[in-house]
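This is the structure, below, for whatever I ask next.
Only one protein chain is missing; all other protein chains are in place.
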Amino acid sequence: MNSSIVSLSEMAKQIKNGHKVVLFKDCSVPMELGRTLIKQGTKDLHLVTVPTGSMLPDMLIGAGCVATVETSGVSLGEFGLAPQFGSAVKSGRIKILDATCPAIYAGLQAAEKGLPFIPLRGLIGSDVLKNREDFRVIDNPFMENDPIVVLPAIAPDVAIFHAGMADVYGNVYIARQAELKIISHAATKTLVTVEEIVDFNILEQPELAPAALSAMYVDGIALVPNGAWPLNLPGYYDYDRSSIKAYAVAAENDSSFKTWLETQNSSSKVNSH
Amino acid sequence: MNSSIVSLSEMAKQIKNGHKVVLFKDCSVPMELGRTLIKQGTKDLHLVTVPTGSMLPDMLIGAGCVATVETSGVSLGEFGLAPQFGSAVKSGRIKILDATCPAIYAGLQAAEKGLPFIPLRGLIGSDVLKNREDFRVIDNPFMENDPIVVLPAIAPDVAIFHAGMADVYGNVYIARQAELKIISHAATKTLVTVEEIVDFNILEQPELAPAALSAMYVDGIALVPNGAWPLNLPGYYDYDRSSIKAYAVAAENDSSFKTWLETQNSSSKVNSH
Amino acid sequence: MNHSIEELLIATIAEFLYGLKHIAVGVLSPIPGSAALLAKVRSEEVKKVSIIGSTQEPYRLDGGVDLFDCAGQGRVDAFFLSGGQIDGQANVNLTGIGAYPKQETRWSGAFGSAYLYFLVPRVILFREEHSRRVFVPKVDFISAPGVSAPNIYRPGGPYALVTPLCQFLFDRNKKQFFLKSIHQGHTLEEVHDNTGFDFEVPETIPITAAPTKKTLKLIREKVAPVIADPYPDFAKKCWPNH
Partner (left out) sequence: MNHSIEELLIATIAEFLYGLKHIAVGVLSPIPGSAALLAKVRSEEVKKVSIIGSTQEPYRLDGGVDLFDCAGQGRVDAFFLSGGQIDGQANVNLTGIGAYPKQETRWSGAFGSAYLYFLVPRVILFREEHSRRVFVPKVDFISAPGVSAPNIYRPGGPYALVTPLCQFLFDRNKKQFFLKSIHQGHTLEEVHDNTGFDFEVPETIPITAAPTKKTLKLIREKVAPVIADPYPDFAKKCWPNH
């Protein structure tokens, strides 16, 4: 048994005002943890979206939890632009650090490897580069007249995600979301909500072990069934399209967003829908 | 069905004199392909051992197939030093490019990402660095007075390894040897010998897919049961300790090594032991 | 045989893709996705079509890093980009309108464009709206530049631009679009009226070839059922009887 199993509210308390929090975009989005952060009134987060973000960052921004967004793009996909993100950028309420997808991955991989920086092709001549004071252009040390961008490591305070299965030993099964290893290695702490906690050791199952995140990298696990709702979790549940659509509509203006938020706060949908 | 399924001898012919060939050390060693290379008289290989090597590079060096070894160490482990490697280094018959384990990984990961170079901590002050003209020390662009080593990408012509299972679509199951993805991504071509070829698509099995190397990276698959003998393959067979020991003894001097080699060449042990 | 505008666009884009080994398609791209699938069913050389974000074999990739690494290795031959604004130097703006950072209109962001536009040899620009709002003299924000100085490592870049009115090729030396053909029923005047940047025009302007009967059959029978998985609404709209 592992002492890393905690309640959702205990987990949320480990995320402090001002923390740099890294979020993976794909089907591993800890929506219920996000709602809990809003309820507890977390402020001034620096979100890193890997590499892009959708409803979770938009909702956190709208609720006033966020000071900075480091991202390659925030959008609700087929449900349109991310309205709260858009209005926060426009008003200057949040600081935006625009990147490009592989730059986010590369920065996290640098932190994973303990490198202070990592090079990346592309970017030169873009306004993305022009507006990132923390990106540099150096000469390739191995070739004359070959400028190349170098990116600083991205070392978040906390990685958070939702997964299907953890075990009582603190290991988490991440299925095909291999990038969850990168973000967990890069972050100081990793907090995971899961659909189920099993008694057997995931690492001792030869077919599961290759897609397991070792307990060494996991600082907290909370049992939160439907914790990605209304987003999806492959093998467990699909998108709840009408709820996402309702969000997309509500988020279009601040007063309907506020109303939507109050509905969320007054009753968690997670264990009842 | 995939056209990448070939015979062992057709596969061996794709490895040309002078090729840079990358070998993974762990329980994925394509010993029978190595013996086939010796039989076909391949010359002047540049071996990259990931990150170290054992019997296969020693045997290839002894048989005269190798011009250069790029390695963090060659040894027969509990069976002692690698005798043919040692004598070839001493005589100057091969060029040695000494590295340290994470430098080999980092160089391959640079190639995997299409980066011309990658930084690495450590190494400064070592004679490993002093003797690698292709490693450089630069100033960390993000911090004053912080010298750091940069390594050129390692981009092999061919990656070769042995695995348990491939499918008829050209995908290979690599189990927990995640580094096999790195070497295959870094190499121009990847050639794989396997214990079995299955009819179902490995990528369509949710539990197998995370540990599968996609056919996109696989240029040839040959069915070679016991292809890692006398080394091991987890889930299939253990080390054949007496055969390795016999090799370690035979390799101690050139004449007994030659005798051993002739025995190997006269009859393949692979399908009969 | 009658065809829809979508079928014309699919067939037109596919012409740029035959013989390429690996074609990658971004999210929310049913027409480029269909074109890539058409290229695959028509061309044996096309070994892989990757649809970013797909969870279906054989279209998925091995996670998010895989696409970018694969492009870095030179293993992605074609990709598609769009833009809220695109200008005559093929600069693409996916970020927003107005003075950065507090833009009047903020779109999503650069996504992979600032990297893939440099690395993928054939980047096909595609936009379903052909207007002066989209095709501007100069983009407000360069999410990814169309051209680079000669010393910049850039094996990739813009190759063509396809719209509902016409198709352009991009000349990387002249740093300019070149009108390749106008679709049936449209005129050069219409193209000029709706394009905010200058482009080269050939002496005689071909009409875009209509998809052949065989091509249409392949689109309807082989492509439509596959693209219906990621894009059910698109497939229902285009091929209501299939």
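A, B and C label the chains in the order they appear, each numbered from 1.
The rule is short, and it goes like this: contacts are C-beta pairs under 8 Å (C-beta built on N, C-alpha and C of every residue); 3 or more make two chains touch, one makes a residue touch a chain.
Not measured: the values here are computed from a predicted model.
One chain is not depicted; across the entire complex it touches A, B.
Across the entire complex, the residue among A:L115, A:L180 or A:V194 in touch with the chain not shown is A:L115.
The chain that is not drawn here is touched, among residues B:I5, B:A67, B:C101 or B:I138, by B:C101. Annotation: of B:G77, B:P141 or B:P225, B:G77 touches the absent chain (contact as defined above). Touch with the chain omitted from the figure is made, among B:I148, B:V194, B:A209 or B:A250, by B:I148. In the complete complex, the hidden chain is touched by one of B:Q177, B:T193, B:S214 or B:Q264, namely B:Q177.
Contact between chain A and the absent chain runs through residues 111-115, 169, 181, 185-186, 201, 203-204, 209, 212, 214-216. Take chain B: the residues that touch the chain left off the picture are 25-27, 50-52, 71-75, 77-78, 81-82, 85-86, 89-92, 95-96, 98-103, 105, 109, 120-129, 131, 145-148, 176-179, 182, 234.
Here is the rule we go by: only the chains that are shown with their structure count from here on.
At the far end from chain A, in terms of centres built from Cα atoms, lies B.
Rounded to whole angstrom units, the spacing between the C-alpha centres of chain A and chain B is 37. One inter-chain figure worth recording: chain A and chain C are separated by 29 Å, centre to centre, where each centre is the mean of the chain's CA atoms. With each centre defined as the average position of its C-alpha atoms, the distance from chain B to chain C rounds to 40 Å. The set of chain C residues touching two or more other chains comprises 62, 68, 72, 119.
In chain A, the residues that touch at least two other chains are 120-121, 146, 148, 176, 178.
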